[in-house]
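The other protein chains are all here in position, but one chain of the complex has been omitted.
Labels for the chains are A, B, C and D, by order of writing; each one numbers its residues from 1.
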Amino acid sequence: EGGKVKVGMITTLSGGGAGLGIDVRDGFMLATKMAGNENLEVVVEDDQRKPEIAVQLADKMIQSEKVDVLTGIIWSNLAMAVVPAATAQGKFYLSPNAGPSALAGKGCNKLYFNVAWQNDNLHEAAGAYANDAGYKNTFMLAPNYPAGKDALTGYKRTYEGEAAGEVYTDLGQTDYAAQIAQIRASGADSVFFFLPGGMGISFLKQYANSGVDLPVVGPAFSFDQGILQAVGEAALGIKNTSQWNKDLDNEANKEFVAAFQEEYDRLPSLYASQGYDTANLLLSAMGKADVSDADAFQAALKEADFASVRGKFSFGNNQHPIQDYYVREVVKEGDVYTNKLIGPSLTDHADAYAADCKM
Amino acid sequence: MTRETILNTFLFLLLPATALAAFALDEPFIITLATKAAILALAGVGLNIALGLGGLVSFGHAAFFGLGGYAMGILAAHAQSYTPLMESPILIEGTKSMPVIWLVALVVSALAALLIGALSLRTSGVYFIMLTLAFGQMLFYFAISWPAYGGEDGLSIYVRNGFPGLNTLDPLTFFAVAFAILAVVLFFVGRLARAPFGLALSAARQNAERVEAVGLAPFRLRLVAFVISGAVTGLAGALFADLNRFVSPTMFSWQTSGEIMVFVILGGVGRLFGPVAGAALFILLEHVLGGLSEFWHIYLGLLLLLVVLFARGGMIGLIAGREVAHD
Amino acid sequence: MSFILLIEQVLNGVQSGVMLFLMAAGLTLIFGVMGLINLAHGSLYMVGAFAAAAVAAATGSFLLALVAALAAAALAGCLIEMTVIRRLYDRDHLDQVLATFALILIFSEGTRFLFGSFPLFLEIPSALSGPVMLPGGIQYPLYRLVIIGVGLVIAAGLFLLIARTRIGIQIRAGEADREMIAALGVDIAKLYTLIFALGAALAGLAGALVGAIQSVQVGMGEPVLILAFVVIVIGGIGSIKGALIGALLVGLTDTLGSVLLPLFFANFMEASAATSVGSSLASMSIYILMAGVLLFKPTGLFGEA
Amino acid sequence: MTEQMPEQMTEALLDIRNLHKSFGALKATDNVSLTLRKGEIHALIGPNGAGKSTLIKQIAGGLRSDSGTVHFAGQDVTPLSTVQRARAGLGRTFQISSLAMEYTVLQNAVLGALGQSGRVMRFFAPVMRQAELRAEAMRALELVGLADHAAKRTADLSHGQRRQLEVAVALTLRPKVFLMDEPMAGLGASGSKEMTGFLDTLRQEAPILLVEHDMDAVFALADRISVLVYGQIIASGTAAEIKADPQVRVAYLGEEDAA
Partner (left out) sequence: MSLLDLKGITASYGPTQALFGVDLVLKEGEVCALMGRNGMGKSSTIKVICRMLKHSGGSVTFDGRDIGGLPSFRAAQAGVGLVPEGRRCFAPLTVHENLIAAARPGEWDEARVVALFPRLGERRDQAAGSLSGGEQQMLAIGRALMTNPKLLLLDEATEGLAPVVRQEIWAAVAQLKRDSGLALLVVDKSLAELRRVADHAVILERGRSVWTGPMPALDSQIADQFLGV
């Protein structure tokens, strides 16, 4: 059953942020290797984190490589550049990471599946955790770009307390002394921040050294396996929210974590898990339908009939995940900083835009 | 015919030949690459007017490239959503017509170049480089944080804009459009370089004191050159956005300015066809090396280094000889 | 905003200015004095940070890490000066831009090849960690005070080197007319290698010092590079004093802009819009500052025509 | 020779009144007044650092005067820029050659002709094919004796040849007045002799304010000589008068004056 499928993976493999793309790729390739399905062919290209390059690679994949399915993009702005054009040309797109709201609501599409989360989800989970922890007055911090604004919106959607301050920093900012001083003076009882990549590392190091010791919460992005070692002790004990952790107790996850370490000699990250799930979703659909029959293949994907490393996993009407979100804590295991699962934050959570999707 | 003329003709024909071959072999993506090369070459030709003829090292040409791109993005986005750009005092509607978009891109980037040039040209040398960079960065940050047109996410146009009587969705047709524009601009720039204006401008680069002493104002010459240069690069920006059906603030980034500059230097500063050679080579490298190794930037870097150190006068200089031809 | 907070923010501005100065000092030395636009200066900053992180991880000593940063950056500086840079002194700025741009590509991807794609860990030594109490009840990280001190010492040292020593005179003479100073018997090539290495070492030191409180990652040098250029242009190229003043101006504008502008807009706007508009303007503020300075003084505050 | 000229010919074409320029405490020019009449060569001599080049720059517009006025062809040009003054007909040569080095000799001369023609904002027709400009440029090159080198790159000229080209470019401007800062400098003995002969004929085209240290040339050419010392004119008169002036001998000519 099911014919050949050619997948085009466009992801960030060089320059800043390459670590994320490499993890998604490695997770994805691990799953395909484990499945050993000869009908699946993957071509990988590096988008250098530039939207224009991503668009051109998509054109190349579609026009020259004649792929059936696209995947791999890490960043929302690149996804916004590629996804509408790809689906307009009748190609499936499976998102292993980015989940911009525009593609979840009005802009949803039969050919577009998100296998990670909608962008707001982890922030919503953080807001829910803040309520549980009894925070009443949070200081919020994010970079001044659309995803940053979405982050604060998402947090405030579930968080019920007051805002001690809302601050947007420069994208790529490296010094947070001014913001930390504001936090100190604000009378907040907690801090929520969304600062992906190097920005988060800088913030955490400086925060730890500043003498301010309010509790901090944030989405998993600043605490992921790839960068935790660089933050070091400054991250210890911090709570963060995620839909996955390496100690999640299910068979698929155990197998994945073991196989990933075996194959690549490092602990898997959130992004690797998402890449892995994306591949398994695709493989599950390939078992059921032929990609040339778009309707059938879409239906097969939507069933989400695969063993997710997150445990239960299903798609909502807008083809975005309905899944559980957890609180994790940064701990040190031997020499390695990593996350420990603390407990659930949101269960069977869908995103806020699903209602706008007319599909 | 000099060697440079032969080389130029060859280079010039290389692009359409590639596109046609790709068409014959049914490799539409190669046509897209050729189109990209033509458009980026156009941006480089624009920069080369300021850089090569005028000696104005602008590190902020991304400003015009981006403005051209956003002219297309904003007009098309409004046309796409059927919302007017402005209702009072006069009604301005969006449009999906390429000629109108080009005109707007030209005018907007020319005006921006007039403003930026009038301010930046008060300085010179490195200060000029940095001031143009500063203006580019201002626009970059503005575009990133201005939510109305997508901020950092940029703007997607789902269908390419139209040109009366042509099917621009067809890759070959769109290539032909871009190439025709490049050809026309090259012709005019070629004339401009040998015209009185070109002689005076180039003299102002070599020795401004001398130009003043013969009764010509270097500032005016440079400003006019900067405006023409900005407008051409702006037009390229509009085409580039149409090629990708997408605009984003990266078009404004300093790396974009740097890349346009790389085309020019790679090909040969002040050579009419320098940017064409430079852009084509760059895209070829990106395409070929990018496929070879994750670390292809190392090879690209080494190659660029070799060109600067050992092929003075760029690729064209290497092949056609160092001296820029004089009448 | 309370007065104490304002003072603290001013201190933050000064501190970030001094951090920038560490970077700008080497750049202005190379750029102003030798007339070379070195875009790869940011790469040397990165080399310093990576060397420090690697040595700190291996030995656990921050002091050794700093030494390693200085040595590695100086070595890298010597190496590129002797292989590449010295062929660029007589070229125009364009060639320099392209060649050093190429060096960025090589350094960045080379570093990634050696150290992988993930950020490295580098921490401030425990003796310098944590806050201290300043008069007036301001809690301020000790490490940042140390950076301010180091920066000012380096500023003074460089100033003396360039303005008062014979080596300084020879360097400046070489910038004016390289061929002539050589014809008078000065081995300018060796001198330049030395100066380039010194500038590189300063960048490496900056990378290590700053890397301890930021993220040590590939590409970390580029944003700082642009800022450092802004600094030396505001201050006037080639002037150490200018670089210091420029760095402080940029640091203060950036810090205070990001804090005060949103507050300012909140006076006549709804809060979240004010935050957003204020932050946007703040990110442009240093460029506006630079444009403003150059419009009134086309060669920077302390630059010569 | 000025006595024989008709009245309107002797009226001052260039009239400099009370120019001052200080650099800090140094008064580079101090209340300098000078006139230049049609058909004459007025030489300005004086020790090094006396302020001659400063004065030329003040007249040409490159340096703003602290006070004083420059009248040119009956018009007060004091507020005008260098460019405007050049357009008005002030042709200038530089003490240190200032040319477009990448251009050929001919192109440099055409540039001058172009500046004079006022038709620079043309973007289409090739400039080197424009017959009038070429003719004008060649005329100037022939006058200074560079016609044979027209196709040579300026950077490849020897020092002396560059001096000649400097004068040629000034010629193409068809100026009403020449300001020449040391045109003989760098010309060998034979070159100086030729240049002297040439300037002698040039005064028919336009009068010359000549700054020069070559006394053979100055005494052979000048109708009037003014001596500038420490920014002030200490003497003014014919060659014979100046040669005899003891003050001038001490300050400038020295004792063993060859002339």
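Throughout what follows, contacts are C-beta pairs under 8 Å (C-beta built on N, C-alpha and C of every residue); 3 or more make two chains touch, one makes a residue touch a chain.
A quick note: this is a predicted structure, and the numbers were derived from the prediction, not measured.
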Worksheet item: Which of the visible chains would the unseen chain be in contact with across the whole complex?
Response: C, D
Discussion item. Can you tell me which of D:G91, D:G186 or D:P207 touches the chain that was removed from the display?
Written reply: D:G186
Worksheet item: From the list D:T35, D:S53, D:Q130 or D:S226, which touches the chain that is not on show?
Response: D:S53
Discussion item. Using the document's definition of touch, tell me which of C:M180, C:A271 or C:L295 contacts the absent chain.
Written reply: C:M180
Worksheet item: Thinking of the whole complex, not just what is shown, which of D:G91, D:G112 or D:G160 touches the missing chain?
Response: D:G160
Worksheet item: Mind pulling the subunit C residues that touch the left-out chain?
Response: 166, 169-170, 172-173, 175-177, 179-189, 304
Practice prompt. Kindly note down the residues of subunit D that lie in touch with the hidden chain.
Written response: 23, 45-50, 53, 95-96, 156-161, 182, 185-193, 213, 215, 251-258
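Definition applied: only the chains that are shown with their structure count from here on.
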Practice prompt. Please state, in steps, how far subunit C lies from subunit A along the shortest route of touching chains.
Written response: 1
Fill in: Least step count from subunit C to subunit D, where 1 means the two chains touch
2
Worksheet item: In whole angstrom, how far does the Cα centroid of subunit B sit from the Cα centroid of subunit C?
Response: 31
Discussion item. Could you work out how far the Cα centre of subunit A sits from that of subunit B, in whole Å?
Written reply: 36
Worksheet item: How big is the gap, in whole Å, between where the Cα atoms of subunit B centre and where those of subunit D centre?
Response: 44
Response to the item:
Check: subunit B positions touching at least 2 other chains come out as 141, 144-145, 147, 295-297
Discussion item. How are the chains arranged in terms of who touches whom: line, ring, star, complete or other?
Written reply: other
Item to complete: Go through the chains and record each pair that touches.
Response: A-B, A-C, B-C, B-D
Discussion item. Looking at the complex, which residues from subunit C come into contact with subunit A?
Written reply: 1-2, 4-5, 8-9, 12-13, 15-16, 19, 108-109, 112, 116-121, 123-124, 129-131, 139, 141, 143-144, 210, 212-220, 223-224, 255, 258-259, 262, 271-272, 275-276, 279-280, 282-283
Worksheet, complete the sentence: Seen from subunit B, its contact residues with subunit D in the complex are 188, 191-192, 194-200, 202-203, 206-207, 209-217, 221, 224, 324, 326-327
Worksheet, complete the sentence: In their shared complex, subunit B is touched by residues of subunit C numbered 31, 37, 84, 87-88, 91, 93-95, 97-99, 101-106, 108-110, 112-113, 226, 229-230, 233, 237, 276, 279-280, 283-284, 287-288, 290-291, 294-295, 298-300, 303
